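Removed from the display is one protein chain of the complex; every other protein chain stays in position.
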Amino acid sequence: MLRFGVLGAGRIGKVHARTIAASGKARVAYLADAVPKAAADLAAEVGAEVASVEDIVKAKDVDAILIATPTPFHAEQIEAGSNAGKAVLCEKPVSLSVERIEQCLKVVEKNRTTLMIGFNRRFDPNFGALEKRIRQGAVGEVELATIISRDPAPPPADYVKSSGGLFRDMMIHDLDLARFLLGEEFVTVHALGSSLVDREIGAAGDVDTAAVHMQTASGKIAVITNSRRAAYGYDQRIEVHGSKGMLRAGNVHNTTVELATAEGFRGDPILHFFTERYGQAYANEVLAFIDAVTNGKQVSPSGKDGLQAQKLADAATESWKSGKPVKVA
Amino acid sequence: MLRFGVLGAGRIGKVHARTIAASGKARVAYLADAVPKAAADLAAEVGAEVASVEDIVKAKDVDAILIATPTPFHAEQIEAGSNAGKAVLCEKPVSLSVERIEQCLKVVEKNRTTLMIGFNRRFDPNFGALEKRIRQGAVGEVELATIISRDPAPPPADYVKSSGGLFRDMMIHDLDLARFLLGEEFVTVHALGSSLVDREIGAAGDVDTAAVHMQTASGKIAVITNSRRAAYGYDQRIEVHGSKGMLRAGNVHNTTVELATAEGFRGDPILHFFTERYGQAYANEVLAFIDAVTNGKQVSPSGKDGLQAQKLADAATESWKSGKPVKVA
Amino acid sequence: MLRFGVLGAGRIGKVHARTIAASGKARVAYLADAVPKAAADLAAEVGAEVASVEDIVKAKDVDAILIATPTPFHAEQIEAGSNAGKAVLCEKPVSLSVERIEQCLKVVEKNRTTLMIGFNRRFDPNFGALEKRIRQGAVGEVELATIISRDPAPPPADYVKSSGGLFRDMMIHDLDLARFLLGEEFVTVHALGSSLVDREIGAAGDVDTAAVHMQTASGKIAVITNSRRAAYGYDQRIEVHGSKGMLRAGNVHNTTVELATAEGFRGDPILHFFTERYGQAYANEVLAFIDAVTNGKQVSPSGKDGLQAQKLADAATESWKSGKPVKVA
Partner (left out) sequence: MLRFGVLGAGRIGKVHARTIAASGKARVAYLADAVPKAAADLAAEVGAEVASVEDIVKAKDVDAILIATPTPFHAEQIEAGSNAGKAVLCEKPVSLSVERIEQCLKVVEKNRTTLMIGFNRRFDPNFGALEKRIRQGAVGEVELATIISRDPAPPPADYVKSSGGLFRDMMIHDLDLARFLLGEEFVTVHALGSSLVDREIGAAGDVDTAAVHMQTASGKIAVITNSRRAAYGYDQRIEVHGSKGMLRAGNVHNTTVELATAEGFRGDPILHFFTERYGQAYANEVLAFIDAVTNGKQVSPSGKDGLQAQKLADAATESWKSGKPVKVA
């Protein structure tokens, strides 16, 4: 039984704590949140004790730290957990600053502790199955991947201001997926961005509609499009082309019901947003971490994966601002 | 160049005459129709001469007769053509009377001439490809077939009165398809019929909604449903289950365009009726006849196929009226 | 908190006990099973006490009985629960004997207690949504329903012998669905059955491939096909035609991944069997029961629904054996 300290009892913290509690292979020993009632309620539900972050990190009866706090706390909490010898699973991103991530990863490396980053989409059953089939050679040598990600509706402009911008806040998932699918590093990034959905987002210095394309040293190409609006639900699709064919993973509809009338054939909208679409992915992510830590396996995605995605997000942001392609080391 | 005499310049006569003229392997030499202008217009279009049925049948420079006249003329025209030594392609059915068909087939048999019946659906590119794959073993041994056929809207009650009823007029196509797909004769037929779409059809002594299931001596089952109404277009589907899996052939939509909005994902209605859906099938049917006659191949569907389908249609009609299953010899 | 006594800790008993335990609105107070270890393990998991059926039925701190024992025990356990004033949720069927069911329902009626029958498919999110839209008038007046149900592979011949036969064991679900979708009673049933999948099933006096069609007094038609074999997974589909169009609910695939190569476009098989396909349906069923009992709502499907489905299954069995259509009162 792996003993977890869970930092953060917000939306994602709850999802993860419940997965741990129901896993049969781990339990939540301690739980911290800045809002005492949030911590107490979730602790009661999953049979954990409320404690401070400091005490949890130091606790002898804690094997692993799950970080689901706001982004500004991630790096220092990873370092604290690592310094205490704990395995850490941290929600993305480690930090909005590449330098801060590099600093943090050095600490983890020095301590030789485990750090996994919560890029949940790698664990989506559809995307995961697709990637596995790429590795099995189903499409031969990969040549081009396209990733579509559209939120159902724009976030409040306030959120946007502290988010790091669309490329760092939203597209970072797709940038990670692109690396995951192609299995190569990108060397060139070019971004286009527009504010077409919500003028306040533009006024806040961000974009709500964006396209990025990237190329690896061997010439493989990834194309990503993002939007903060999709009337028909949370649009999450992948398409990968290779020498032998194409693999794609589509959206999941609310039901399989279809209505045919004189107006045509109408199917349901797709699952509304990330808690619906990626519910299973969140669970798979935590279970993969538990399995890796328990059985001494390599965790994935690693801290380095987190760093590389952040570098690509920075490059995309810079490209959008300058209008020029950006080289990535 | 196979030289055709075409009897009938109505809707289907036109379709067939144009196919012959464009085939590059045959031509329409003569054309007859009870309406002189119809005959003259079509003859001008396809480069044929207008003549009487009698003269066409006797003409030395005619190799084949295509019969697209009203049903009551079919049997005698087949006999006349056969007696004159011509190959005949006759639109379904030979007659609404099984006895009359048997009589007609005896004449053809005695003359050893060629007779093909125009069950156009066997030549639909989708259904034809499906049947070919059954024969190639794609689903192993066939166990059960379901056929769905729904017209977009009911015909006038007047038409219904002289049609022989839904089972002989509409379902006969599906009864032929069932034999085509299973490759075995049915020994038991049970039918249900209702008048739900148009009360006048019921008042005229017919049904507009029907279900038939049939069984072969070896236990294979076919299920057919028919309706005179389908708001979304001409619904024509086949599904065949066998020991190794299922083959199905679906409808063809007007376009591939799909609209996704908050209401869901909407595709086009399907092709509206038989001239749209089976345009290619009609052409393939005539080309297959030309090929068979020109190259001395067996024609299919044969006169016997026409006879068997009619027997099943009679059995279904009798079953609907009596409420009891009917054995077929 | 509704307090449950759960009878039976087998496959379905487990599913239901876990749903109750996770519902937040009810709990498993007691649990009985003929196999002591099965009872003890499940009791430990859901925080219940092991007890005998007799003690559970009598227990003052039990509000509701969930019956997931083998079929032969159902009727007497329903009666015992009802006599003790408990609400009862019983897995289908109440009994393989219509007379026994009628006897049992009289007891429940006399006691004026609650009885719900576990026809899980009514609670499938796809089928449930389809039925709701019929009620909302999406297809106008319903005219014809087709139901396809195919198991992935045949059960052992031994199972078949004690099952009551395909019509009572397997098709009963579809017979209930047909009533659910059409909202009318059927007056005529005609069945075809064959043994094509496994000769031992035929030798055991049963069929493995079957087609039934039924008609209501107003002329509505339902068509059901069943098979004990489907290489591509558990095939569960519904299609309902009405005056304004068609509603259909299809299968659920393992993932949305599609591979396109020179051989074509290949999607995943569908969910393998009932625990995968109807997992959510089982949960919804128990939650609906909890809601109805807690809030004094009418339960559905009722004991009468169980009775009517059994009558249809008997009629189908008789029709298959006699070859004749059977009238249902």
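Going by the order they are written in, the chains are A, B and C; count residues from 1 in each one.
What we mean here is this: a contact is a pair of C-beta atoms (placed from the backbone, for glycine too) under 8 Å apart; a residue touches a chain by one contact, two chains touch by 3 or more.
Predicted, not measured: the structure shown is a model, and the values here were computed from it.
*Asks:* For the chain omitted from this view, which of the shown chains does it touch?
*Replies:* A, B, C
*Asks:* Which is it among B:261, B:275 or B:322 that touches the chain not included here?
*Replies:* Residue touching the absent chain, from the options given: B:261.
*Asks:* Looking at B:39, B:246, B:281 or B:299, which makes contact with the chain not pictured?
*Replies:* Missing-chain contact among the listed residues: B:246.
*Asks:* Tell me which of B:129, B:153, B:203 or B:217 is the one touching the absent chain.
*Replies:* Selected residue, touching the omitted chain: B:129.
*Asks:* Identify the residue among A:246, A:292 or A:328 that touches the chain left out of the display.
*Replies:* Of the listed residues, the one touching the omitted chain is A:246.
*Asks:* Spell out, residue by residue, where the missing chain touches chain A.
*Replies:* Spelled out for chain A, the touching residues are 141, 143-144, 146, 148, 150, 188, 190, 192, 194-197, 209-211, 213-215, 219-221, 223, 225, 227, 229-232, 235, 241, 243-246, 323-325.
*Asks:* Considering the entire assembly, which residues of chain B contact the chain that has been omitted?
*Replies:* The missing chain touches chain B at positions 125-126, 129-130, 133, 138-139, 244-252, 254-262, 268.
*Asks:* For chain C, enumerate the residues touching the unshown chain of the complex.
*Replies:* Contacting residues on chain C, toward the hidden partner: 231-232, 253, 260-269.
Throughout what follows, only the chains that are shown with their structure count from here on.
*Asks:* Using CA atoms only, can you tell me which chain is the most central one in this structure?
*Replies:* Smallest offset from the overall C-alpha mean is found for C.
*Asks:* Using the average of all C-alpha atoms in each chain as its centre, how far is it in Å between chain A and chain B?
*Replies:* Going by mean C-alpha positions, chain A sits 58 Å from chain B.
*Asks:* Tell me, which residues of chain C touch at least two other chains?
*Replies:* 244-246
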